[in-house]
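Below is one structure, written out as C-alpha cells; the observations come after it.
Missing here: one protein chain of the complex. Every other protein chain is in place.
Then we have chain A:
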Amino acid sequence: MVHWSAEEKQLIASVWGKVSVEECGAEALARLLIVYPWTQRFFDNFGNLSSPTAIIGNPKVRAHGKKVLTSFGEAIKNLDNLKVTYSKLSELHCDKLHVDPENFRLLGDILIIVLAAHFTKDFTPACQATWQKLVGVVAHALAHKYH
C-alpha cells in the first residue's frame, strides 16, 4: 500500500481544492489528444478532432475530460484504498475499452503540466513531486486488473 505523508496529503488537497474539474479536465484531455495524437484512436466517435482548435472546441472532448477528472477526484478521496476504488474502472478499461495503460501515464504527465500552468509559481517542486507520485499511483491502480 502506498504511504502518503501529512505534507503530501496537504499538497494534494490544497491544489485540488482550487481546481475547476471541468476546465482542467477538458484542457488535460484536449492536450493529450493534441500532444500525443495517437491517443485519438480511442475516440473515433468524438467527431471533429482534425486540428488543435477543433479538439479544444469539441464538446465531447470537454465532457469526457470532465468525466475523467471527476473520477480522479474519487481517487483523491480514497488515497488509502485506490485499488479497490478503481477495481471496476480498471476492468472496464481492460476488457471493454482496451486502453494501453501507458496512456494513463501520458495523461497523468499532461495533467501535471496543466496544473503547473494554472498554479505557476505556487506549483513548487514539492508539489510536482507529490502530484507525479499521485498520478503514478492512479495509473497503477487503473492498470491493476489488466490481464
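Criterion: a contact is a pair of C-beta atoms (placed from the backbone, for glycine too) under 8 Å apart; a residue touches a chain by one contact, two chains touch by 3 or more; residues count from 1.
Rule of thumb we're sticking to: contacts and distances are computed from a predicted model.
Participant: Out of "SUMO-activating enzyme subunit", "Signal peptidase complex catalytic subunit SEC11", "HBA protein" or "thioredoxin-disulfide reductase (NADPH)", which one is the UniProt protein name for the chain not included here?
Facilitator: "HBA protein"
Participant: Using the touch definition from the top, which of A:Ala13, A:Leu97 or A:Ala126 touches the missing chain?
Facilitator: Going through A:Ala13, A:Leu97 or A:Ala126 one by one, A:Ala126 is the residue touching the chain not shown.
Participant: Quick one: which of A:Ile12, A:Leu79 or A:Ile112 touches the chain that's been left out?
Facilitator: Of the candidates A:Ile12, A:Leu79 or A:Ile112, A:Ile112 is in touch with the missing chain.
Participant: Could you tell me which of A:Ala13, A:Val35, A:Val84 or A:Leu97 touches the chain that is not displayed?
Facilitator: Of these options, the touching residue for the absent chain is A:Val35.
Participant: Since one chain isn't shown, list which residues of chain A touch it in the complete complex.
Facilitator: Its contact residues with the unshown chain are 30-31, 34-35, 52, 55-56, 109, 112-114, 116-121, 123, 125-126, 128-129, 132.
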